[in-house]
Structures are given as C-alpha cells and as structure tokens.
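Only a part of the assembly is drawn; its chains keep their places, and the rest are absent.
Order of writing sets the labels: A and B. Residues in every chain begin at 1.
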Amino acid sequence: MTALHGFLPPLTPKGSSALVPNPPWYYSGTLLTIEYLTDPANVRAILPDDIDLAPDRPGAVALIWADWQSCSEGGLELLDPIRSQYLEAFAVVRCAYQGVTYSRCVAIWVTKDFAIGRGWFQGYPKKFGSIHVTRLFNRGKATPRLENGAQLGASLSAYDHRLASAVVTLREPSEDNGFVNGHKMLHNRFMPSIATGGGMSLDQLVSMGGIDVDLGPAWRGDAELSLADSQWDELGSLLPVDEVLGGYYREVGTTFVGGELVTDRSRPV
Amino acid sequence: MTALHGFLPPLTPKGSSALVPNPPWYYSGTLLTIEYLTDPANVRAILPDDIDLAPDRPGAVALIWADWQSCSEGGLELLDPIRSQYLEAFAVVRCAYQGVTYSRCVAIWVTKDFAIGRGWFQGYPKKFGSIHVTRLFNRGKATPRLENGAQLGASLSAYDHRLASAVVTLREPSEDNGFVNGHKMLHNRFMPSIATGGGMSLDQLVSMGGIDVDLGPAWRGDAELSLADSQWDELGSLLPVDEVLGGYYREVGTTFVGGELVTDRSRPV
C-alpha cells in the first residue's frame, strides 16, 4: 500500500502537493520595523491568562513589514518565484512565561497560502492581507538609497480596508533593528474540537527561533504610523500608538528548523 | 483579566479579529459538478491505510466548482460582500470506514483566507486558487439559461498554473447532482509536532455534513474536462480521467454546525 507524503495537507503518494514541505525553510529578505509604545494594559489584554507582561517596557510594540523570498531544501521554489516570494506585516509584543522574556506575534497578515500554513504550524495567527513596502534599488531615481533622509513607505490592507500606512525616514546606521522582536517567540497552537462546544483538540504553548541568522547593516530613523480597524480586523483599537520609538530597515536571512513544545493541554475531543 | 475571544486565531478581547467566527456557518450558492471514473488504484493510493475503497464504483470522482456567498449568525458578512463571497474547486472521492461509506475531499482550492481556516478546522486540505465558473443570469445575451444546450465553463489555477478547465453542456432536469459527494464527509485533521520529526500533535479522523439543505432544481448533461499538474499541485496525475460520467448544475443552500470525532491518535508532542 502506498504511503502518503507531505508536511501539511494535502498528502499524496508523491508528496509534492503539500501546502508546506518539510523544514528547513530558508528566508532572504528585508525588514522594515516601527517600534512604538502603547498602554501596557493593551498588551496585557491580548495575552492569555498564564502569560505575563514583560518586566521591561511592557507596552512596547513592533510593527514589521517583511519582504521575503523563501524556499525549502533544494530551492525549487526559487525557479518559479511566484511560489517563493511573499510579504508579511505583523505586530509583535514581548511577554514573560515562567520568568523568561519572549517575543510574541499577536497579529499577522501574509500574501501567500504556504505562509498561512507555516503560520498555523508555528502558532502565528495568520490571515491574508495585501502588503507593500518600498524597495531599495541601486540605479535610477525611483528609489531611496541606504542613507540619511531615505524614505520608505509601507501599507497593509485586508478585505479592502487599509489597516496600516507608514513612512520611515532613515537617519543613521544602527547596531540593531529594534528590541521587541529580538527574543524567542512564544506562541499558542490550538484547534477547536470538530464537535461544537467540545473544547480544544489541540492546545499547546510552543517556542521557536531562527538559526543561521545572516544580518545586513541596520539603519534607524523616524517613523510615521497610522493604524485603523475594520469590521474584520482590529489593529488601531487593539494596539494604539502612544509614542513612536523609531523606524528601522535591515536585510536579513534566516532558517527555520523547528521549535520546542512548552506545555500541552490538548484533549481527545 | 480580560478573556480572549474568537473561534480561530487571532483571539482578542472583543473577538472580531478571528479568522473564522463561531458556527453556525450559512452557505448560499451554486455547484457545478463533473463526475468521472478513474482507475480505483488512483483512489486507493490517496486514502490513508486504515480507510477502504467504497464497495460500489470505487473509482468514481467528483470535481466540483462551488460559487458561494456565506455568513455567520447575524449576517454581517453579507453587508461587506468581499468578506462573504468566495469560490471553491474540489475533488471528492468515496471511501469506507468500519463498513460505512463516506465522501472524502482529497484536494481543494479556495479564494479566501476564512475559507482556508474553515477547511483547516474541518479537515479539508485547502489551498489558495484562482477559480471561475460561468453564472446564470436572467437577462441579456451574455449568459446561458437553465435549458437544454446551456454551456457553463469553469477553471482552476494555482500559482499561475492552470490545473483544470471544464465545459458542461446541460441537457435535461435531473433528480440529483451526482452521487459521489452525497455522503457524510470523512476527513483527517492533523498538525505535526513543532519539534521536527516529533510525530503528530493532532491526529484525528472526523466526520461531518450539512444541515437545513435547501436544493434548487438540478440539471445534468455532458462535460469536457482537462486536468493538469504543476510543480506545486497534483491533479491530472493524481486522478486522471478514464471516462466522464456527466456534468451537473444546481443551486444549493446549507448550514454547518459541527461534526463528530471518529478516532483520535493525537500525542502530546
């Protein structure tokens, strides 16, 4: 009898239909990050009961636009680039669990289905969005360059509602591209019982991080950020901006090979 | 402390960001169905080991284009129709488990993220696709009408590769719109461990069906169907067409309120 192959469904004998292939997953791209402060009560309100606020600057938020090219082992995706390229816009806060500080993604939109599948696996609460961020080219007049005064724009829309618009003006080289998204991620993975009201068939706390991180030069600067809600998405009301801390741009490469189970409360329901 | 609300992530205090809200989920739309025979060995090859071929016509396949409007309780989605309308193209086979015959979706593409989320919950192996099917209007010359000779086209593309093209020519009223998709669904829900190679954190067999099914008049006729593969999707090689049985068109309404757990092999990994 033929076995079924693939990492995420659909599974087939050959395995090439899988929404997501086996890790490792490789990433090359750019990150445009805006960090700001919101009332820590807003962060507290979107954390599960058993997860605490971070002890330091608990109201810090990073809103990040990632412009990725990504592939699995062998790099087949790079030769049909529609399967390789995608963008993400996501909100990250910090939190603490059993005394350790983690980063945590509390909202994220992506442009491709394989990215949604990877998010389900990793506990990123992914939805589809339309996402754009200014690119840096080396030639011509229709591009900023990596220098003082360079301006990069970014936008996020979902279901045809503009949820975020941003402009970052770079000022100077920086040692890092922010501090909020700098810890291992602490995420929940869950799946309700197929029987309505039956509780959680999958209910896990997991943690993970990238390896082989390959960092380009970081720049920091000023940022303007406008957030909104729609009927289907809360962003402006969930994590309103009190004070912008700064904007950052950096090229990055990273690899994902898996994470660790922290706690499991799943039940056979 | 604020509780978090929502059916599928992201969860928020208010709950309106959820990718999918609580059932019931209501559906109104049209189904264009093409039924055909493939070698039963092809069906056998995509069933898990513990699921058997259906005893009768085990090589029968239904390829279905659904053009849906859908909403949850209260119908808010209908007032912002981008959140309500989507299309699906999916392949259904029949199978048997512990002596009972079921329908089973083995491949499915949809046009919206909330539909992907519902599929993840129901065990439909959903991916994103670009899907189109001819509509029936009542006025003018750019539409077939529900009559002998009416022709409806349909297409499915994923990652810019055309996977299926079809034309159905209606001939006569029919008592049903096929037999392959007529049983309760038997699906697998699974999620690999976050630790690579760690086995399945969620591994369930579930079954489900619609309620309050509201059927319009069915028509049957002839069908032409062309299937293909891409690097990312197997369809033409997975379930090749030996003999087309017929094509069907029907308006339908249905409601989903949940299903039943059949077996659970999940492990806390």
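For this structure, a couple of remarks:
By definition in this document, a contact is a pair of C-beta atoms (placed from the backbone, for glycine too) under 8 Å apart; a residue touches a chain by one contact, two chains touch by 3 or more.
Predicted model only: the values in this text are computed from it and were never measured.
All together, the complex described by this structure holds 4 copies of its single chain type, of which 2 are visible.
Operating definition for what follows: only the chains that are shown with their structure count from here on.
Note: centroid distance chain A to chain B, computed from Cα atoms, is 29 Å.
Interface residues of chain A facing chain B in the complex, by the touch rule stated above, are 1-4, 7-14, 16-17, 19, 22-23, 44-46, 48-49, 76, 80, 82-83, 106-108, 112-113, 116, 120-123, 125, 127-128, 159-160, 188-198, 201-202, 204, 206, 208, 231-234, 237-238, 257-261, 264, 266, 268-269.
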